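Note that one protein chain of the assembly has been removed; the remaining protein chains are unaltered in position.
As written, the chains take the letters A and B, and residue 1 is the first residue of each chain.
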Amino acid sequence: MLEFANPTRFMALSRSVLPWLWAAAAGVLAIGLVLAFRAPADYQQGLTVLIMYIHVPSAWLAMMCYAVIATSSVGTLVWRHPLADVSARAAAPIGACFTFLALVTGSLWGKPMWGTWWVWDARLTSVLLLFLMYLGLIALWRAFDDPARAARPVAILALVGFVNIPIIKFSVDWWNTLHQPASVFRFDGPTIDPSMLWPLMVMAVAFTLLFLAIHVAAMRNEILRRRVRAMRVKAASTLVPAE
Amino acid sequence: MIGAIAMLFRRETTLALRVGGGAMMGAVFFLTIVAIMPFAVGPDLNLLQRIGPAILWVGALLATLIGLDRLFQADHEDGSLDLLTMTELPLAVIVAVKAAAHWVTTGLPLVIAAPLLGLMLNVEPAALGAVALTLAAGTPALTFIGTIGAALTVALRRGGLLVPILILPLTVPVLIFGVSATNAAVTGPMAVSTPLTILAGLTLLSVVLAPIAAAAALRLAFD
Partner (left out) sequence: MSHIGFIAAAYAITAIVLAGLVAWVIVDGRIQQAALGELERRGIRRTGRQRGGEAT
């Protein structure tokens, strides 16, 4: 872990790893899509189950991304790891995108299935709140002039949010049973047929690889961006016209 | 230490109650929200009774959020916050006392105003006391959770809507159980105890944990 602590080493290491990540992501994604389209149609939902193969991985990634941010935040606050806040900063927009996809695909799945664009069931509502929390992180980051100064406040916010997630989940579940609609919405039934499980798993792996590739690339960009900023600040402070 | 706490508490409440302190603004804002709701949803008393608890809670939440920026901002700007950190009191205790004083001057008026506003929303008179009780149990949680947001943004000049954006998702559990408890109180003998207990639990949790998180955030502003 410590050898990644040096940004320069990270840049060198990531440059060699990144092409493989992209290739792996593309490859597994292709396999996953083929498997998904060749899987049998669900007896209940027909072809619409195809949406499940992108909705569920998106939701998983949305949550995994927040876990990455929370872990990075611990790294920032406890160990002052130099790359920790770069990791968190890079991951936030990616997580927000996956959360957005989970919401939109969930909505597009819900309309043909249950007739409404939006369903206030426990899961979708929790994901909506997660989306708002991502936006909050990004908003707090952008409110600071110096991104390095934002690192620790955002880390605190991320961890407060992380601690809150089980509480929110519990509350929303409780709220949902209170307002129980006539039928119970289960996106993935208690048992998924193996013929659907495999494509789902492969798509999940594909999304994860894609996230890793984008994340590493975004971290590289963030490191470069901070170098550029530092150099511009230095340039601005030293270019004093000679009298 | 108790003496210091008492003095800080008295300072906070005195400052808040002075002109320009902004204490009662929360209650007035609360009244405004409740007053404009019927223009939006229609004057049907049955409907208002059904969504009354929700209106009361959203109003209380927004009124709390509006008032949060005066928790740290003024002290930070004139340097009193730095002076306070140099006293013997731990920063978390200072934050807790400030938040408690803030609730007394902003949240408590909401609790007192709630029964009156409940009347406007066609809540049964018998249930008004219970409504106030549920708000009393839950508004401290709103204040204390909001303290975290206020601490995170204290050094930012362009704070604006940032604190509500950061804090609202975190207050959803309080909202859920608060409305549920108030609903139970309004619509009759259904057990108020379950959501009320959970609400009280959330308040206790936030009273203990939020000052720690907020103090950590404040320290960052001093660096």
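Assume a residue touches a chain if its C-beta (ideal position, glycine included) is under 8 Å from a C-beta of that chain, and two chains touch if they have at least 3 such contacts.
Just so you know, these numbers come straight off a predicted model, no measurement behind them.
*Asks:* Given that one chain is not shown, what are the shown chains it touches?
*Replies:* A
*Asks:* Looking at A:Val28, A:Ala70, A:Val86 or A:Leu101, which residue reaches the missing chain?
*Replies:* Answer from the full complex: A:Leu101 touches the omitted chain.
*Asks:* Among A:Val17, A:Ala67, A:Ala148 or A:Met231, choose the residue that contacts the chain missing from this document, as touch is defined above.
*Replies:* In the complete complex, the chain left out is touched by residue A:Met231.
*Asks:* For chain A, which residues touch the unseen chain?
*Replies:* Those residues of chain A that touch the unshown chain are 46-48, 50-51, 54-55, 58, 93-94, 97, 100-101, 104-105, 108-109, 111-112, 210, 214, 217-218, 220-221, 224-225, 227-228, 230-232, 234-235, 238-242.
The rule is short, and it goes like this: only the chains that are shown with their structure count from here on.
*Asks:* Report the inter-centroid distance (CA atoms only) between chain A and chain B in whole Å.
*Replies:* Here the centre of chain B sits 32 Å away from the centre of chain A.
*Asks:* Give the list of chain A residues in touch with chain B in this complex.
*Replies:* 77, 129, 132-133, 135-136, 139-140, 143-144, 149, 152-153, 156-157, 159-161, 163-164, 167-168, 170-172, 174-175, 178
*Asks:* Contact residues on chain B for chain A in the complex?
*Replies:* Where chain B meets chain A, its residues are 148, 152-153, 156, 158-159, 162, 165-166, 168-170, 172-173, 176-177, 180, 202, 209, 213, 216-217, 220, 223.
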